[in-house]
Structure formats: structure tokens, C-alpha cells
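Excluded from the complex is one protein chain; the other protein chains are retained at their positions.
Naming follows writing order (A, B, C and D), and every chain is counted from residue 1.
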Amino acid sequence: MSELRIVNGRVYDPANGVDGEVAAICIRGGKIVESVSDSARTIDAHGMVVMPGGVDIHCHIAGPKVNLARKLQPEDHRLDVQPGSDVMRSGTGGVVPSTFTTGYRYATMGYTTAMEAAVPPIFARHVIEELADTPVIDKGFYVLLGNNVLLYQLLKEGRKRDFREAIAWWMNAAKGYTVKLVNPGSDELWKKRRENISDLEQKVDHFDLTPLQVIHSFIEAVNDLGFPHPPHIHCNNLGHSGNFNTTLQTMRAAEGRRVHIAHIQFHSYGGEPGANPRSAAQQIIDYINANPNVTADVGQVMFGNAITMTADAPLAWMLRGFKKGKWVNADTECESGCGIMPFSYQEHVFTHALQWAIGLELFLLSEDPWRLVLSTDHPNGGSFMQYPRLIKLLMDSGFRREEIKRLNQKAIATTGLASIEREYTMREIAIITRAGPARALGLANKGQLGVGADADVTIYTEDADREKMFNSPRYVIKDGVAVVDNHEFKTPHDGRLLHIAPGHDNAIEDAIRPFFDDYYTVRFDNYAINDDFLHAHEVIPTRPAGEDKKD
Amino acid sequence: MTLIPGRTSKQGTSLNAGKLKAEYLEVTSTVEMNEDDMKKMKLKDGDRVRLRSPEGEVVVTCRPKKASDLPSGIIFMAYGPSSSELMGSDTAGSGMPLSKQIEVRVEAVGAGEEG
Amino acid sequence: MKIKKTEIVPTYAEAFAMWGARAIVTADSGRWALTAARSMTGFATSVIGCPCEAAIEREVPAAQTPDGRPGVSVLLFTVREKDIKKRLMERIGQCVMTCPTTACFNGLESEHSVSVGGALRYFGDGHQSSKVLNGRRLWRIPVLDGEFLVDDLFGIRESVGGGNLFIMGASASATLRAAVAACDAMAAVGDVFLPFPGGTRSGSKVGSKYKGLVASTNDAYCPSLRGAGVETQLPDTINAVYEIVINGLTEAAVREAMRAGMTAAAEKGALIISAGNYGGSLGRYKLDLEDILGGAGQHGA
Amino acid sequence: MALELTLHTQPEVPLEAECITPQRVAGLAAPEVERLDAMHGNRRVKLGDFFSAAGKGANDIVLNGDLSLVKLIGAQMAQGSIVIEGAVGMHVGWGMSGGQITVRGDAHDWVGPEMSGGRIVVHGDAGHLVGSAYRGQASGICGGEILVHGSVRNETGGAMRRGLIAVGGDAGDFTGVNMIAGTIVVLGNLGIRSGAGMKRGSIVSMNPAPLLPTYQYACSYRPLFLKLCLQHLRGLGFAVEERHINGRWRRWSGDSLELNKGEILLFQR
Partner (left out) sequence: MSDKDNMTDNGTNTETSAAAKADAKAAPGAASGAAPGAAPKNGGDHIKIVKNATCTFCGCVCDDMDLTVDLKEKRITKAKNACVLGRAWFAEHTIEDRPAALIDGREASVEEAVEEAARILLEARYPITYGLSDSTCEAQRVAVAISDIVKGSVDTTTSVCHGPSGIAFQGVGETTSTLGEVKNRADLVIYWGGNPAESHPRHFTRYAVTPKGMHIPNGKKDRTVVLVDVRKTPSAPVSDIFIQVKPGRDFELLWTLRALVNGKKITADVEELTGVARETLDDLVARMKSCSYGVLFFGMGLTMTRGRHFNSGAVLALAADLNQYAPFVAKPVRGHGNVTGADNVVSWQTGYPFGVNFNRGFPRFNPGEFTTVDVLARGEADAALVIATDPASNFPKKAIETLRRIPVISLDTKPTETSRLARVAFSVATYGINTGGTVYRMDDVPITLRPAFESPYPGDEEILTAIRDKILALRPPRQDAAADRAAP
């Protein structure tokens, strides 16, 4: 069994209270262990920083919408190619890289886990196939159930238990990680009239339900089911001025239960609907700071090319109104919608500069790094390849000031960003990029380097230029394998699919099957995914509400 | 005339049986033609015609179709080796040859010259 | 020194730096090209009271114009670099674009340029379009008889303004004959123009006894004021003076024009030829008359 | 003195030789030029495996032989000249910004893709997608001149943003499709669907052409710019006749599905 010892490095392992102390890390068989034999390979990490592998809690890297976005932009791939080698498959990059390239680029940036954030369950098979071709990293995906027609029917009929059991069935069928809600309540209007829902208390067409009821019901059910990660919510009114009220309303609907709000930057806008947005970062962060049941990722926008790729189809339609060009819309039967629009964030544009500033305000006003973690909503706010630059913006106030100078000053002036001097510490960075997301995900073996943890370790050479430092780790160890060795990708490795398998009453199938016969075009018996279909995988345990009390 | 090769049920079912079998070969070497065009060319059901394109030529059997179903100037044939013989290879930077719009010259084949 | 019987006063013309541009106005016929050019150069005699100085340089045969139609070359000067774009815009926009069948091209290759067509294009109200031909951008502005074509960029260069000659004689009529001969000779020299009507009369000095007036009659050269207590520069034989102002794209061109002008005026019997200056304190160029005639190059500056 | 490259071995599969461009050979002696890398299918080869070099690396390059399987000649060229004494393969002058490429024979598809300046002259015919955008790209060439004395095939000047494309012979279908701006002059016949999706720009032909229903007739006139343009082309050796230079043109505006600021100008006999 291969062994590895890392010595002399400054270790940042916030989950275990290690804050930059020089310590040794021992690895055997893919796990962190107490000690290893003398013959173990030793990496001298003198002058280096040792952290758990990065964990991306929210990105879009696999599945039908990602692949559509890939196919959509040959011009973006042409300029960024990834040659193959004896240990690597070739591929293409750009804002939506090919699968192999996605895996290699996460790994060579020191990230070892990433969660695909939006999958209609009917396409889960496709997602799993792509993830099987996404090397090195461990990955899971969130299942879009927030506009599921059958679940709405169950809710409408007041069948709360069936609703919960059906959620559990769907998670098993899709091999997902948690429930994702996107713009809940909007699909029906979108598919009927190409309209959106804007008021959480508006009735959803023929369903006798409001988005608020839907949100509340999902949060309640998923908490009851004890998923390791609570409902992952993309709130309504993304991108609209004044949407911070919707976001607050959504968080309040949790009534103290666990909830995760995705890319909250896009949901922290003040101002009147239809008029220019203003920053409402303060209002949003105040709520998060005060409510420990809430976690969120920021969804920072970074300047340059991006692509909007979302289950929030009305959003892409809105963007299409601003900028003619390629537009994709894809309606998925009974489950979801989808919109795709290539986009680019520009420093001189008022709204873009404002979005950038709001994201940073959220980071810098956050009092609990464990609950407000780093993301760009890749590739919606920018590529994950921009994380190192974002880290530099957080750690280096001088750099931030220089960057601010280059932006639309009108936009900056409406925010409080310029007056914030805070700099993130190395420990805080370790939290928002690994320990925090791992904890929010309920991944006990990730984001930490305690004995028994997965041996996913990143070693960076110290560099005052934090972007450079985080861009190019010297070593990346995945499951105990030094995939990146002395800056070079040396050893191929395949990660696992992380999913949950919540127990449920099989009788729920009797409620689901007739609906499939009537309204789906895939046979019920062909819908669910068997374990045989999966590549390497790991079931992350759930803790239903009743079991909590046994502890 | 414009030759439009296409799929037919028969071509599809015979394809399953095997592309080297007689049925597939027969299905894919029959053309449908507007009946008025046939009359003008003094052709009757089952006659043999030669189709020529800049790429090549084939001899196929000819079947009439009502003018309301198949406009004058158009002939239809199931995909197969015969249509390939006539198809050009220029794809105009698309990868796709003009497989459904092949300009051909049609002439009747005398009994003696077939072969 | 003397040319024939004409006395050349040993003095120099003091000239100033200006910014110059050249526009080639073309039209379906020479008549329309000339009409536009005249309109474009109207009220442009002196920066003392006009926004710019401009005049027709020459008529350009069809074979030599960019579009193969009859054309007229116009030179336009301003004192400050930043004004020249505005002046070109106004005059091309108001005097050329408004004239039937015309087009207007840049006639000056230079490292400096200003965007004129690019500013005039808005007249197209969104229907304008630009074309690049041989690295040169033209704007096509739709007008009611077709399209008005105008260069985007017009070359500008630092030029010489205020070169001058005083042609003096015994009578107004004789002196004018000599002055006109000088003007005609100068017109044949390229790269220069004479901003005053017909090329001559002019005659002002800097300043005035009246507050706010920047120029007034040049009393020192005004024969009728010889007895009025002014410090005259004229001998008693002189009863008329014609001033010719010469602007040119280069100092050499101005000098050549002055040489040609002096020679022609002398031929026609001018008594004295002199030039105006301010003691050398204002202008950058000192165009020494004897030196010019000697052709020995400049050493007055 | 020019560098002269002569094909001594015909490639069996396409040879990608973007090293044949003045800035890459500058200052190299002939043997050094022969050591430059090229791709023969999937194999890295030396230029000398296929070409013999004479003279030394200079601003001017002369190429001899049938180069129809040689791609990417003059890629990213910024100055100087390349003369190809025969046919040439795809992507000639890719990304060119200055200088001149002369092809004495025929050119394959994608002449001058992503060009921003300079001039490509093809004395024979050229293939499809002359000066066009690659698939997915928003714009084709954004400057320069492509002058084809023979005929061209489909999609000439697709999505071009600036520049001049002139064709002495006929053009295929979809000439100037999705054009953003620029000028295309076809002395022969246009194919069908010229200017489909055109935003701005000019497509000019000396002959009648079928037009899409989204083109609206404007007037018959003498656009002065066209006179200049045609004089320019005549100066470059195109057989432009006097009656064209001084002629009247019928103007059609379109594509009304887009900005509707493009024009198709057809010579009025």
C-alpha cells in the first residue's frame, strides 16, 4: 500500500484547528493516517503551504446543458487547446472545457472535489457518463426537483409524506447528492407563455401553490430526510434589481432549518425593478451572519468571457433581450427548463462592475467563512480558472484597490467596497475554498487533514503573489496519489462519484409509475439508474431527522 | 431533372436483412417519377432508365407517381449504391455532400443496350 | 538690392506657424466642384476676423482626382491645431455636402490627421456607411441625389501663415497691376494660397487704439496717412501699397511663392517691394526678401 | 534576395507548414529553413523533408511546386511577400495582418481566414469560404484585401467585418452571408442567397442575380464609392470595363431580418 509523508510544510487545516503550524502529514492507501513507515516517500514541503484539496460546492461541469454550451462555442475552444500526453487525454478549454480538460485543470489548480449544481434527473445518466470522463476529481451532482410536475401535484394534493418519499426515490433513481431548486415555480409559466414568476406569493398557474410554499416544503422534507447537504437553492428573480427581498424571503422560509443559497451575489441587488441595480450586500450578509442555519456560495463575477448556462430559462431569455446572438433554450419534460447565452463581463459596464463589487462586499463583510464560501458559479460568473485571481482579490487589499481603479467608477461609488480594508488570512482562504464547502456539503472526509480523512492534499509554494501561488500548486495529492508532482501532471487518476442513497418506502413507486406512463416518454422501469452503471462511487450517508436523537 | 434520394420503409427493413441481399439492392435501384414526365419520355411502369450526373451514371427501374404526389422534374429513389454513384463529393465546407439534390439527365434504356 | 528697377527693401516677412489641411472637392462637372470650393473658402481671409484662412489652391484635372472627376484643391489653415477639425467639418459639411454631385477627399498625406468624415457621418442618421479602400476610410452619407463621399481622415500639418509682400507703386492702378501679376505667379506655385480676396489689398497691423480690437489699418504703410502724424515707412514716391499674404504648407513653398511674386511684380513695374514684420518677436519664420531672391537659402531666421 | 522553396517530395497526407512566413524565416540560412518544423498528418517533420531551400530567409519568399496539400502558408504573416508559383492548400494567409501573398494557381478553401490586413492575390480559382468566419465565430475577416481573378465557391466573405474581396469570375451560393460590413465585388455571376443575414456592407455584381425576399429595391444610381472601388480593382488588373465604372447600379437593401443596412448593387445594363 503506497505511503507518503509530507514534512516541514506550514499546514492549514482549519477543521482540525491547525493554523499554519509546521506539521507532518502521513498518508497510506488514500487516507490520512497517524504515521507511515520509514520507507514512505517523503515530500519536503519547506517553504510551502499544505492544505486539504479544494472543494467546489457549485459549478457546472457535466451534463446536457454543459455539453450544449460546449458544442455552441467552437470559437472559444480553438483558442485554448489542451494537448494530450502519455498520461493525459487531449481536450479543449475556454469557458466550457471538455471533460478531461475540466478534470485536469481542477486538479492542477489544487481542487480535488467539485459538485455539478444542476441536473434534470432524466439526464442523470448523461451526467454520470461525463463525470466518468472527468478525471482526478471526486464529483457529485444536485438534482433539479424544484419545478418537478409530479412533486407539485403531490404537494397540491397535500400528500406531504409521499412528497418526501418521492424526493428520496428520485435521489436514488438519479444517484444525486442533494435537491436543487432553481427559480422555483417558474417553469410552468415559462413553458406555457414564456413568462417568469416574480412574486414568491403568486400562485403557480394551475397548481394551487406558491413558490414560497414549494421552497418551504422542500426545505422541510430534505431536512427531515437528513441529506448531508440541504436543499441547494437558486432563488427567484436572479439578476433583477430589488431581488434581495426575494432572497431574504427564501432564507426566512427555512424557519431555522438548514438551507444553502447558491451564487448569492446574483441575488443581492437593491433598487427598483426595471431600474439600475444597487448593492444590497449589507442586508443579505447581515441575515447570513445572524442565521447559522444558512450557508451560501458567492457566485463572484470575474471579468472576461463567461457563459450563462442555467435551469433558469427566463434569465437567459432576459439576457437575450440585451444582446442578440446565439441563444439556447431547452425544455425538459416534467422536470426543468434550461437557457444558455454566451456572455462577457466588462470592466467599464456599470452593471458588471457593480456585480463584481457586490460579490467582494459579501466576502469582505462575512463574519463566518465557514458559511459563505467561494464560487464563481462556473462558468456563469466566470471560469473556475479564475479562482486564484479571486483569492488574490480577497487576500491583497492593495491589489484590490488597483483593480477597482480600472472599473466603472459610478458603479463602485454606489457600493461600500472601496472603504473595506479587510484582507483574508490564509486560514480563511483554506476555509472558504475547502473546509467550509466540505462542511456545508456534509463531506466528513473532505476539506480536512485529520486522521481518517481522504488523502486529498494540495501543496503550494509560498508566494506573495497569491494568484500565482494558488494557480500552480507544486504537489496535488488525490487519494494518496501524487497526480501533480513538482508542478507537472504525472499520474493519471480517476475520482469517484459522490452520491446519497436515502432509504425510502418502495410503495412510492406506485404513485410515480402512473405519472410516468401518462406524461413521460421514458419508461418508468428504464428511468432509474442502477449501481452497475456507475464508475467508482461512494455513498455519503444520510441522517434522517429521527436518527439525530439517537446520538 | 433533380434526383431526391431518401429513406423508405422498405429500404429500412431490407437494410436490416443485409445490404448485400437482393431485396435491398432492388429497393435501392428503383426510381419514382412523375407520371406526366414519364409519358413525355414514352416510359411505362417498369422500364429501365439511365441517370447521368457529372459523377457517374446508373441504370435503374422506373415507377410512376401521380403528379400531385411528385412534381414534374423530380425523381425519387431510396438511398443506396445507385444514388452514391451519382452523388458529388463537394461538401462546401460542411461535411455534407448534396445527397438530396442531385441534378441528373434521364434517358430511356433500349432493351438491347442494358448491361 | 534691386530687380530691374524695383527696389527690394532689405527686410523680412515675419510669418507664423499655423495648421494646414488640403481638401480635394470633386463633382460631376468642374462647375459644381468650383461652386462648392468657392463656398467652402468664403469668409476665410484672415484669422483676425474669420474662423480660418482658406482659399482655392488650384483646379485639379479629372485624371488627377481620387474619383476621376473634375476637382478643386482647397487649402484651409487655422492657428490652433484643435480648431482645424471643426473648421473642416463646418465647411465641408455646410458648403460641399450641400452642393450637387460633390465629394470631398483628403489632399494631404501627413503623419497627423483629424477625423472629418467620421464626424460628418452622423448626418446619415444611421444610414451612413464606411468603406476602406487601400487603407483609406471613406464615409458614404446618403443624400438626395445619391451619396456624399468624404474621407474619414484629413491630413494636417504644421504650416506657415502670414508670409507677405508689400507691393508699392506710384499709383493705385499701376501698383495693382503689379500686385495681380505677383498673385498670378504665386498661384502657379503649389502648396500655397493667398487668403485675401483676389490675393491682395489686406494691410493691417496688430492692435488698435480701441480696446478689444486686435487689428487695425496699417497706418505706417498707408500713403494717405503719411501726413497725419504716423510713423510712415513709405517714401514720397509711393501712392499705393498692396499687401499680399501668403500661407503655405511649407516654408519652402512660401519662399518660392514670394520669389515668384517679387519677380512678377518687378516685371510689371512695382517701385518698391517690402514686407511686414514685428521685429521678429512674434513669428517663428523670418522670410528675408534678399535672401529669397538670392536663392542662397535662409539665413534670416 | 528572396528565399526560394521548391517542393521536392509530394506529401501523402496534408502538410501543415505555418512556418512558411517571412517573420519565421527571417535571417535563417537555407539549411536552417529546411530544419523548421512542419506537421505531415500526425508526424512532426522538417520542412526540408519536402522542400529544398535556396537563398536565405528574407522578406520575400518564392514557392515552387504543386502545394495543394500544403496548408497554412503565410499564417500570421505581417509583412513581406510570398509568391506561390502554383496551387496552394487550405488556410493560406490565416491570420495575416500585412504583406502580400500571390498565388499563381488555384487556392483551396479558407483563403485568408481571420485576416486583418495585407493582400492575397489568387490568379486561379479559390474554394469555399474565402475570407469567411470559421464555424461558430461571430466575424470573418476584419481587414485586408482578397483578390481572386478566377471564380470562388460558396460562402465568400461570410460574416466579414471589414475589407475587400474581389472575384473576377463567378461566386457560389451565400456570398456575403451574415456579413457585418466590408465590400465584395463579383465581376461574374452571383449564386443564390447572396447577403442572407447581412447586417451592413456591400455586395456588388456586374450581372443580374436572384435575391432573397427580404431584400427591398431602393433605386438606380451611381454610387461614387463604387466608382472608386472599381477603379481601384482595375488598377489591380481586374477586367473592369469603362461602362461599369461610369455605369448605373440598382440598389437593393437588406437583409431586413437583420439591421437592413446592407446593400446589393447590381449593374444596370
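Couple of notes before you dig in:
Everything below uses one rule, namely that a residue touches a chain if its C-beta (ideal position, glycine included) is under 8 Å from a C-beta of that chain, and two chains touch if they have at least 3 such contacts.
Please read all numbers here as calculations on a predicted model, not as lab measurements.
Although one chain is omitted from the display, it touches the following shown chains in the full assembly: A, B, D.
Listed residues A:Asn148, A:Asn183, A:Thr210 or A:Thr332: the one in touch with the omitted chain is A:Thr332.
Contact with the chain not shown here comes from a single listed residue; of A:Tyr12, A:Phe141 or A:Tyr527, that residue is A:Tyr527.
Residues of chain D in touch with the missing chain: 12-14, 16, 18, 37, 39-44, 69, 72, 75-76, 90-91, 94-95, 109-110, 113-114, 128-129, 134-136, 173-174, 177-178, 192-193, 196, 211-214, 216-217, 256-257.
Listed for chain A, the residues touching the missing chain in the whole complex are 62, 64, 66-67, 70-74, 77-78, 81-86, 88-92, 94, 96-100, 122-123, 125-126, 129-130, 133, 149, 169, 172-173, 190-194, 317, 325-334, 340, 506, 509, 513, 517-530, 532-533.
In the full complex, chain B touches the hidden chain at residues 2, 4, 6-9, 12-14, 16-20, 55-56, 65, 68-71, 73-74, 76, 79-81, 83-85, 87-101.
Simple rule for what comes next: only the chains that are shown with their structure count from here on.
Here the CA centre of chain B is 80 Å from the CA centre of chain C.
Centre-to-centre separation between chain A and chain C, using Cα means, comes to 72 Å. Centre to centre, using the average C-alpha position, chain A and chain D are separated by 47 Å.
On the chain A side of its complex with chain D, the touching residues are 72-76, 78, 325.
Of all the residues in chain C, the ones that touch chain D in their complex are 66-68, 103, 126-127, 129-134, 138, 140, 146-147, 149. Within the complex formed with chain A, the residues of chain D that make contact are 134-138.
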